[in-house]
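A protein chain is absent from this complex, but the other protein chains hold their places.
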Amino acid sequence: MNKAVNVRDIIKKNIKSKKNKTEKIMPNIFLLSASISILTTIGILVTLIIDSYKFFAEVPVKEIFSINLAPLSKNPSFGILPLINGTIITSLIAMCVAVPVGLTAAMYLSEFASEKSRKTLKPIMEVLAGIPTIVYGFFAYSFVTPLLMRLIPSLEAKNALSPGIVMGIMIIPLVASLSEDAMSSVPNSMREGALALGSTKLEVTLKVVVPAAISGIIASFVLAISRAIGETMIVTIASGSSKTLTFDITQSMQTMTAYIVEFTSGDAGIGTGYYSLYAVGLILFLFTLLMNLIAQYISHKYREEY
Amino acid sequence: MAYQSKLKSDEINNELNDVEHGKTFLNKEITNERMEKRILLDKVARKVFSLSTVFALIVLGILFYRIGTQSIGWLDLKFLTSNLSIFPEKAGIYGAIIGSVWLMAVVIPVTLLLGVSTAIYLEEYANQGKFQSFIKTNISNLAGVPSVIFGLLGLTVFRRLFDLGSSILAGGLTLSLLVLPIIVVASQEAIRAVPGFLRDGAYAMGATKWTTIRTVVLPASLPGILTGCILAISRAIGETAPLVVLGIPTLILRIPDSIMSDFTALPIQIYYWTLDTVLTPQYANLAAATIVVLLVVLLLMNSVAIFIRIKFQRRY
Partner (left out) sequence: MLTNGGSSQNGVVYDVKGLNLWYGNDQALKDINLKIEENEVTAIIGPSGCGKSTFIKTLNRMVDNIPIVRTSGKIFYHGVNIFDKTVKLEELRTTVGMVFQKPNPFPKSIFENVVYGPKIHGIRNKKQLMEIAEESLKSAALWDEVKDRLHDNAYGLSGGQQQRLCIARSLAIQPDVLLMDEPTSALDPIATNRIEELIDELKNNYTIAIVTHSMQQAARISDKTAFFLMGELIEFSDTKKIFTTPEDKRTEDYITGRFG
């Protein structure tokens, strides 16, 4: 064989002389990168725990679980209940919007809509999910609140209702798309059985599809709650910073997230007030972590095997 | 579980059977009347459900319309090219735009490098053991951590521990950690989608593992990785809470010129102007105009992502 280039010999030489360094180094570089994500989790836990510890060491437990929140007064008090109350109420309002709208939208997309309208509606939903929360915050404060004031004259400029509703709108796509995923994975054979017996689509949806997809649907609700609890800018802007415990949704109330924003953006020096941020952050972190774990557990444990 | 769902469907079938058996005992007129009711209900439900879906569309429309009209008369070239000012008529967002660009100049390389490497490790090197599933669980949990918590992390680690102040670097690193899960998951999917026969082709030529990844796997998964990267950037560019928690100052009059400069960014600007609308109502217009700029940027990025997805759809 007369080859123009003797590739064989060149390769032989190169393979022999080639050091296997990169081959050994690269996996370690990748491992290092992968461990950054673990370091991030550890970093979050360590920062939250260390600085919370300083807080819990200084403030008696009885005070923490009180309704008196006045971090900046001369005689500061750090009751966390108003913040938890504010968080729960705004999240509940959000769920009241997101669950019915999101779930029925999911039913429509999965069971009623034609392939064509599904393909146009879903991306629009995704656009809604991609809008930055600061934009929703502005929208809640400058549009939804004034609009609601016409209906409810007693509504304050900063209140729980408006951000709650807007937060709900923000998480509609989350509920809709996750529930829709769960419903579309219900096999057609189950639907056909019922349809063949003369059930209407609605009956099939409610009696066959939803029960079969229930774990995925519930997981989507839990994730939605987690998202609402952790949402920051909408409530910071539109719900204000009132630290009194109230159940009146026309009034301003502060959430845990809004408290953190208020206290860092003001130049609070290092002190009990500063550490209280981390205590609130830790509680918030545990809340959302718990929700996420529950959602994962539900969708893993009850994953339907058709 | 399979057994339970079988039970469930049996129940349903029984119920439906009952309906059928019942028919023979029922007056046909009654059945017809019931049937009409059921069909009517079905039609109503279809309408209501479709309204739910359209609701999202309507809100989106109102939001765009409202913010668009608020920005009219305020959004012009001067607004884009002049710097901050306490006088609303003179104020512009040049500094904020440059600040956001600088932020992304930190976020993009950091997340790409870390995200893609993590994905390569998880998909190509980690054995399918406990460690891998530990990292995976960890990443999916990180994705669910509220952004404000990342702000606290940045405040403690980057600002106080590493003494980076409220610089672009501190903000960029904080945002990078926040969006890292997005790019990791997207890259993992893209890498997983590279068919085994392409890898085999490379291995059969005597390529080592890393050579195979570098010359075959990464080029083939690049479109997916880029799409994920754009998604991550769109998230990062609109994030406000972590930056506010980091303590990005309210009024920055200097245009940032290095990653150690103090800065302001588009969402921060929107936030402070919104807060101050009580004092100066025109700030609402400035905020709206800034939002339009931010949304246009996001729209452009998403179009690029869609373009990449369509253009590079694989046909192996």
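Couple of notes before you dig in:
A and B label the chains in the order they appear, each numbered from 1.
In the analysis below, contacts are C-beta pairs under 8 Å (C-beta built on N, C-alpha and C of every residue); 3 or more make two chains touch, one makes a residue touch a chain.
Everything quoted here is computed from the prediction, not taken from an experiment.
Within the whole complex, the absent chain has one touching residue among B:Leu77, B:Ala204 or B:Leu279, and that is B:Ala204. Contact with the omitted chain, checked across A:Arg8, A:Lys24, A:Lys119 or A:His300, is made by A:Arg8. Take chain B: the residues that touch the chain left off the picture are 127, 197-208, 211, 215-216, 219-220, 314-316. Contact residues of chain A toward the unshown chain are 1, 3-8, 10-12, 14-15, 18.
Note that in this section only the chains that are shown with their structure count from here on.
One simple way to say how far apart two chains are is to compare their mean CA positions; for chain A and chain B this gives 12 Å. Only residues 11, 15, 20, 22-23, 26-27, 29-34, 36-38, 40-41, 43-44, 47-48, 51, 100-102, 104-105, 107-109, 112-113, 121, 124-125, 127-128, 130-135, 137-139, 141-143, 157, 169, 172-173, 176, 190, 193-194, 197-203, 205, 207-208, 211-212, 223, 226, 229-233, 236-237, 257, 260-261, 264-265, 267, 277-278, 281, 284-285, 288-289, 291-293, 296, 302-306 of chain A touch chain B when the two sit together in their complex. Chain B contributes residues 1-2, 5, 8-9, 12-13, 15-17, 19-20, 38-39, 41-42, 45-46, 48-50, 52-53, 55-57, 59-60, 62-63, 66-67, 70, 113-114, 117-118, 120-122, 124-126, 134-135, 137-142, 144-153, 155-157, 177, 180-181, 184, 206, 208-210, 234, 237-241, 244-247, 267, 270-271, 274-275, 277-278, 284, 287-288, 291, 294-295, 298, 302 to its touches with chain A in the complex.
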